[in-house]
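First up is the structure itself, then whatever we jot down about it.
The complex appears here without one of its protein chains, the remainder shown in place.
Coming up: chain A.
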Amino acid sequence: MIPVEVFPASDLPRMLQMDVKTGRRKKVPVEELAACPLKKLIQWECEPNGDQVRCWPVKRFFRICKQVTVEVTALEKV
């Protein structure tokens, strides 16, 4: 497995300035997240219940920017 750096959501503004290709600070700053369209993706927690399956939604939110897509589930109260 390729190693990835895990960081708390509060560090996102700093990490947004990093270039994944070079590991250096981006020359062009990322646009304001709040200006990017907000999209919702619903995933599920499903459990078998007899012959049927019961599912509860897990909502995930993303800001779709031109340069990058950022999951903001932990940051924004929607």
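Going forward, a residue touches a chain if its C-beta (ideal position, glycine included) is under 8 Å from a C-beta of that chain, and two chains touch if they have at least 3 such contacts; residues count from 1.
One rule holds in what follows: contacts and distances are computed from a predicted model.
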So which of "beta-N-acetylhexosaminidase", "Peptidase S24/S26A/S26B/S26C", "Eukaryotic translation initiation factor 3 subunit F" or "CTLH domain-containing protein" is the UniProt name of the chain that got left out? "Peptidase S24/S26A/S26B/S26C"
Residues on chain A that touch the omitted chain in the whole complex? 1-2, 4-12, 15-16, 18, 20-21, 37, 39-47, 53, 55, 58, 60, 62, 64, 67-71, 73-74
